[in-house]
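One chain of protein is taken out of this complex; the other chains stay put.
Lettered A and B in written order, each chain numbered from 1.
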Amino acid sequence: MNKKGFYFSLLIMSLMLITAGAAWGMVNSNREVENFQVSVVLDESTNDRWIALREGMEQAARDNHIKLNVVSTGAISYTDERILIDRELENEAEGIVVQMISSQDSSAYIEELSQKTAVILLDTDISPEDVYPAVTADNIEIGRALAKAILEDPALIRSNIQIGVLCGHAKQLSMQQRLEGLEEGLLAEGLKPTWILETGSPEMTGKLEQKMSETPASILVSLGDPETESAVDYFQSQTGMQLTTTLYGVGCSEKNVYFLDQGLIRTLVVPNEFNMGYQSISAIAEKLKYKLSDPVTEKVNYLVVNKENLYDAKNQKILFPIVQ
Amino acid sequence: MNKENLLDKLNAYLKKYMKPQSIQMTIAVSFTIVSVACMGFLGVMMYNRFVNRMEVMKAESTEQLLNQTAINLESYLRNMRRISDAMYYSAIKDKDLATESVDPEMTLLYEANKDNLISIACYSGDGELVAAAPVSTEKEGLNAADQDWFMAATEQMENLHFSTPHVQNLFDNASYRYYWVVSLSRAVELTENGNSSMGVLLVDMNYSSIEQLFKKVNYDTSSEYVYLMDSNGEIIYHPRQKLIYTDLYQENNLEEAKLADGSYEEMFQGSKRLITVKTVSYTGWKIVSIVPMSSFDMGLLGTRMFVIMLMSLTMLAVILFNQLVSAQIARPLQKLNNSIKDWESGNMNPDIYVGGSQETEHLGRTLRSVVAQLRQLMDDIVVEQEEKRKSELDALQSQINPHFLYNTLDSIVWMIEGERYDDAVFMITQLASLFRVSLSRGRTIISIEDEIRHAQNYMNIQKIRYKNKFTVTFKVEEEVLQCCTVKLVVQPLLENAIYYGTEEMDGDGEVTVRGYRNEQDVYLEVSDNGLGMPEEIVEQLLTENNRVRKRGSGVGLLNVHNRIALRFGKPYGLEIESYPDEGTIVRIHLPMIPYTQENQEALEKGTWKSEKEAAHE
Partner (left out) sequence: MLSAVCLGGCGKETEPEIISIKIGVTLYDQYDTFLSGLMDHFNEYASEKESETGITIHVEAYNAASSQSAQNEQVEDMIQEGCNVICVNLVDRTDPATIIDLAERNNIPIIFFNRELVEEDLERWDQLYYVGAKAFESGIMQGELAVDAFREREGMDRNGDGILQYVVLEGEAGHQDAIVRTEYSVSTITQAGIPVEKLGNAIANWNRAQAQTKMSQMITQFGDAVELVLANNDDMALGAIDALKAAEVKRNEWPVVIGIDGTNVGMEAVRNGEMAGTVYNDKEGQAEEMLELAFDLSTGADLTSLQLENGKYIRLPYTKITAAEASEGMEDMDK
């Protein structure tokens, strides 16, 4: 083949290549972005307290083209949770967002899980901390905020302070950290909890009633949303009796907000669960899209709300879910 | 100056690269360049037009979408105002609240519009609840007069006021429900026991109605969206409202709130976007549509690809087609050119191509006739030259060696003086016979018989002249006598034979003339017993440039050889065998052609063809 012929066929070949490339591009330009399937495993996932979290998750799923599956659960145990995760993996979940029921001895399990799939820890980290990516509230600060709310309460009667603490899933690092922050804050004024109740929610109300009759507390602090609800239920059951106990709690369910509005709860610390949900799904989306990315632990902020500032423009936007 | 420079450069460049190319190349390249340029221009133009059209259409459709949304929202808000109007003018205004209740009307209105409403409530001027539907249990310790919607209504009593979305904080709902509402409030005149006072009528619209309205608009999940804000830039609806509330997403609402209706381009967070603003009547709310340019580009990707594909495909087709057309035009010319090249390289009988377009065909035909004419001319010239040469050679041959004539005449004179009259007569007779054959009435072709007679005459004269220093023998077969030969071919051989073969032999010279037939050939042989010649000389004898001195009758062997070859063709002529000290044989090789009038004339004119040639034709 002579030189001219060579250049000519080169020209023809390149034009054909361009044509083919453009045709391919044209066909593919309208193709949908691929969707990832992500499963979320939560304790009592259908509970009201997760509304904001799920709203955030759904928003992030929309933004990142993720097919989200929040596994419907009641109160689950440490072993239930692992079974659920395995089942989700079998159902071809490409990523798992999980709220670990127990933060102890979970390291090995998470390590194993991380090999198989993308994992983001939600709500609570595991110990040791900061090894696996997690999206949690700033739990120590929440504890401190509770202590601050108690100590700065103008209605606080300083004599004979008896502090009861409702701790719920004590195996969760988040609970431990909140407790740690609370104790640290109280200790600044030389106070410490009189008793600490560590029980899951179903038995909580009964245990609380028993404890209160044994050692009545003038201040009750609940460290999680279900614990706050249990405490509210306890107060509700004590109708007719003069309330001498002030309740401070952590929570975000509409029930808790309602009783804050009613004045039953003095101060409610509300973790920004919308952000928690949004960021956890965004983080897993990033991990799924860019395999090499390494999400780090993120801490979301919280609000300290009481009856007076509940309806502040800023607060109500975060507190009340817009979806009906 | 610069321009000139550039022109010079261009000129130089063109000169450098515009060397003459083949027609096909020139046609293909120029066609291709022109068509590709046209296609490219057309493609770019069309693409630009398309993009412009798309942009206009996008802007139009966005505007239409916004107008539609605004109309829907306006009609929704108008409905809400109608509810408020109906409540006020048909119930509250006519009733004395001390004796009558507005509850039935209120409940009816609520029930009729409960999809869009959360509650209807009427408050007195100091914030006390007069009536409410569907729930009327107020929260404890609440003063409605402190709330924004209440204050707005009392501040400007002639208008209706729409609030921004907020959580309703009026009624106690033990099912823990909280509602996002947009409050529509107005000042009303309440009559109680004949006393009129000012109150506030509140219609709390369900925020999700507005949300639904906008969700429909934002249904498609692309990066384009529409949001709603009030005139101060406070967001009423945004597809990512909660993200904005929690600082996870930013919107340029405060800046955009300052814009009048219309379309703008803006840079926000490093990305260019097209925004369109539309104000909703009465409320001053603004609907804003955001179209990021990147989403626009994304939408155009397919089109861009299509244009590229179309262009490259067309170019491909055009190039191939051009190649075909140019080949069609150029191939006949190329073939013609190849014929000419063939001709140039020496083929005097080229096959000139005739075909292709009319012009090329004409060219081919003309060229073919030119070649034919040229060949004819050249053939003529060759014949002419041959003839000329023949006659030249013949003329040479026919010349009587004056020396020979002188010697012979001298001998005759001497014989007469010596009164040998018989001898003299013999000599003169021989000489006359010799001359007669030599002349042969101007013919070149004679019979072998005459030729041999001529040789005998010559030898008879020479024998007398050389006083019988040699003997001569003629052994000519009878059948060859009546064959054709070129005249005067034997005599020069005899002259040579006498000269070389016998001159130095002192009377022992023997010359033999033989004539015989071998198949279709005739041979006349002159042999002597002289000194002979070495082989090198023999080889040189029949070449043109021999340096061997020619002696004898001065015409030499070569002359004889050429004459025969010219007359009868290449294979015929002389063959020489010589053996030193033994003698030399010179053989004349002739075709056997019977000596007839016909053949003689044909040979004379050069139109005679051998049987082989005749058979070939």
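Throughout what follows, a residue touches a chain if its C-beta (ideal position, glycine included) is under 8 Å from a C-beta of that chain, and two chains touch if they have at least 3 such contacts.
Keep in mind it's a predicted model, so treat the numbers as computed, not measured.
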| item | value |
| --- | --- |
| Chain not shown, its touching partners among those shown | B |
| Of B:Asn48, B:Ser101 or B:Ser231, the one touching the omitted chain in the full complex | B:Ser231 |
| Of B:Asn52, B:Asn159 or B:Gln250, the residue in touch with the unshown chain | B:Asn159 |
| Which residue of B:Leu10, B:Met151, B:Met198 or B:Val383 touches the chain not shown here | B:Met198 |
| Residue among B:Arg81, B:Arg331, B:Lys390 or B:Arg517 that touches the chain left out of view | B:Arg81 |
| Residues from subunit B at the interface with the omitted partner, ascending | 70, 74, 78, 81, 85, 88-89, 93-94, 96, 157-160, 187, 189, 191, 193-196, 198, 231, 260-261, 279-284 |
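FYI, only the chains that are shown with their structure count from here on.
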| item | value |
| --- | --- |
| Distance between the centres, which are taken as Cα means, of subunit B and subunit A, whole angstrom | 70 |
| Touch list for subunit B against partner subunit A, complex | 25, 139, 166-167, 169, 173, 176-180, 207-208, 211, 221, 240-243, 245-246, 248, 298, 301-302, 305-306, 308-309, 312-313, 315-316, 319-320, 323 |
| Touching residues (chain side subunit A, partner subunit B) in the complex | 4, 8, 11-12, 15-16, 18-19, 22-23, 25-26, 29-30, 48, 55-56, 59, 62-63, 253-255, 257-258, 261, 272, 274-275, 278-279, 311, 313, 316-320, 322, 324 |
